[in-house]
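Here the complex is missing a single protein chain, while all its other protein chains stay put.
Each chain carries a letter (A, B and C) given by its place in the written order, and its residues are counted from 1.
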Amino acid sequence: MSQPELLSQDFELGFTYTRSTGPVVGRFLTDLRDRIIVGIKGSDGKVYVPPMEYDPVTAEELSEFVEVGQSGEVVSWCWVKEPRDSHPSAVPFAWALIKLDGADVPMVHVLRASAESEVSTGMRVTARWAEETRGFITDIDGFVAAGDES
Amino acid sequence: MSEEREMITGIEVPIYLKYHFTAGEATARFLSQVRQGKLVGQRCPSCNNVYLPPRGSCAACGVATTEEVEVADKCTVESFTIVYIPIPGNPIQPPYVIANLIPDGANISFIHLLSECDNDTVHRGQRVQAVWKPQEEWDYAMDNIRYFKPLDEPDVPSESIGKVPVTGWEV
Amino acid sequence: MKDIAIVSFAQSDCVRNAGAKNEVELIMPVIKSALGAAGLSTAQDVDFTCSGSCDYQQGAAFAFVLGVDALGAVPPIKESHVEMDAAWALYEAILKIRMGHADSALVYGFGKSSPGELPTVLSQQLDPYYLAPLWVDTVSLAAMQARMMLDQGVMEEADMAAVVARSRRNALANNPHAQLKGEVAVEQLLAEETWVSPLRKHDCCPVSDGASAMVLCTVEKAREWGKPYAVISGIDHRIETHNLGARDLTRSVSTEQAAAVAGVSDGAIEVAEIYAPYSHQEIILTRALGLGSETVVNPSGGVLAGNLMMASGLSRIGEVAQRIINGDIKRGLAHATSGPCLQHNLVTVLEAA
């Protein structure tokens, strides 16, 4: 029996999905396009950003939108030294859990900083908008240290 | 907030994931030999049936298959359909015939194209043979065989299809 | 309800790249080995077969359909599949036995993660509108969880390194299938650079290819077969909210819930095999399970020594069951997890007959 040859090949599993958003996600994305950040009030009054469609505790359908601030506090973070191809940054950056002013529950997003030493838990950050907004989670290009948003 | 603003109801989300895929041993061996212009299946040590393409196991017995058996590029039509829609990424123009073909010496069919035939007279038991691409175009792929074309040989009786001996069906 | 026993377990080596081994070629040896240890030869010899796998690992739909080719499913068999870790396939099999539709079952899980970039693939488990389009990977999410624990002072970096050192040491001593093993000092580990800070590479489980399989049956059947066995005295699993911000990431509430239902605290736990893909998660889980110093945690090295994604949960159960079958211990627990930052957890308590 001859030795098997090893057959390997790169391939890409890819599709551009067409997602319908429903009213809650759609409202959040519409507001992002308009450079506004909204959350939603949970059954116990907690404000979730981005808005959840259903309450995580009671499973109730949620509908009471609340505009929240564009600045907030870093609840936790990590520093990505070697960004992956898929990451929204080619240079080292942070992921962060950010509790926006007026929100009770932090959200995950990008935190852009020039070095790990500039990021800390509890730091104040502000959303920096993409040049063009279109109604997508990346309309927020990322958060930056408060005062650095321009 | 403006009442008449256009609400977002849908988004496009590109999800493209990169993989580096390695074929399984049985497939690699099979395609390596297809690249040499040979069809080599594997015999089940338990039920003696010959599988082509081989998958490294006999699915019926659940045992590994290793013994290699070269089979002919002459086949018998087990079943077929005439397709009227294009295959994504395949240049063949409809209508075309795709058939389940059992090669002489094997006991299971694989799917391939039938051409140079009258679509209306294709039938079960019909004898066909591979039409290979020019050797310089051979690759690790079954489309080294461009298609199968009818042979001027008597039909294999229905009840014998897939059960004829390894040497192939001869009258 | 009938008492259910595990009579055999088999696992392949954890390898970074199984190369030219397809699903069938990965599965068949462990199935043969598990069936053989139970005195059986094919899936025909059990009443039910159930598997766990994930199509996205290799990027091809219907991976589990090919898996059926390894079973010898002619004549047809009673068979099912979960797109989850095989620990949940075990759960489905247990329900089947409890309802009296099977007295015995074969459960297996397989994963070939090497073709893709696993943390990136798993980013697509996340909310498809808010998180998946950001491509936030699972390592980064775990890193934020670890940071929270460090910030809150519930652990120190040295505690994480100690988990890794113990994993490597245990793998060297006890686990021939481990991918990562050896003697390494905590100081050595702490001297390494961070990767996704605060995590160092060694805080994260490796990516492995392989499979594992198990045979279970009613206690009556195990006696009939004359095989030693471990009894599943409790099993439960719970999921919690997908909103990471809404969870206290320093705890695992769903593990606490599952542990309570499974009866973890009804007796001493000699050995616990915990599915903690990151060092700090072992600390969270050890606490959630209420384990103290009397329990040996992850004698196999756990998944930090080798992570057969989609089979690792089943392997944890198998590791504990095997120790009971061998007569080494009387009572232990196994844990399996799924989702980002321990979102979904399964707890099994195993006891000697």
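Please note the rule applied: a residue touches a chain if its C-beta (ideal position, glycine included) is under 8 Å from a C-beta of that chain, and two chains touch if they have at least 3 such contacts.
Rule of thumb we're sticking to: contacts and distances are computed from a predicted model.
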item	value
Protein name, per the UniProt record, of whichever chain is missing from view ("NADH-quinone oxidoreductase subunit K", "Oxidase", "glycine dehydrogenase (aminomethyl-transferring)" or "Thiolase domain-containing protein")	"Thiolase domain-containing protein"
Displayed partners of the chain not shown (whole complex)	A, B, C
Residue of C:Gly36, C:Gly100 or C:Gly182 in touch with the missing chain, whole complex considered	C:Gly100
Residues of chain A (touch criterion as defined above) contacting the omitted chain	7, 9, 11, 13, 15, 17-25, 52-59, 61
Chain not shown, touching residues in chain B	9-10, 13, 15, 21, 23, 27-28, 30-31, 44, 47, 49-51, 53, 58-60, 78-85, 87-90, 95, 98-100, 107-108, 110-113, 124, 140-142, 162
Touch list for chain C against the chain that is not drawn	1, 49, 54-56, 59-62, 64-65, 68-69, 71, 73-84, 88, 91-92, 94-96, 98-101, 121-122, 124-129, 132, 236-243, 253-254, 257, 338-340, 343-344
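Keep in mind that, in the parts below, only the chains that are shown with their structure count from here on.
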item	value
Chain ID, smallest distance between chain and overall C-alpha centroids	C
Intercentroid distance (Cα basis), chain C paired with chain B, Å	38
Chain C, residues touching no fewer than two other chains	19-20, 56, 59, 117, 120, 128-129, 133
Multi-chain contact sites of chain B, meaning residues that touch two or more partners	11, 13, 15, 17-23, 25, 27-28
Residues on chain C engaged by chain A in the complex (per definition of touch)	19-20, 56, 59, 117, 119-120, 123, 128-131, 133-137, 140-141, 143-148, 151, 194-199, 241-246, 249
Footprint of chain A on chain B - complex, ascending	1, 5-23, 25, 27-29, 31-32, 66, 68, 140
Residues of chain C touching chain B in the complex	17, 19-25, 28, 31, 42-43, 56, 58-59, 66, 68-74, 114-117, 120-121, 124, 128-129, 132-133
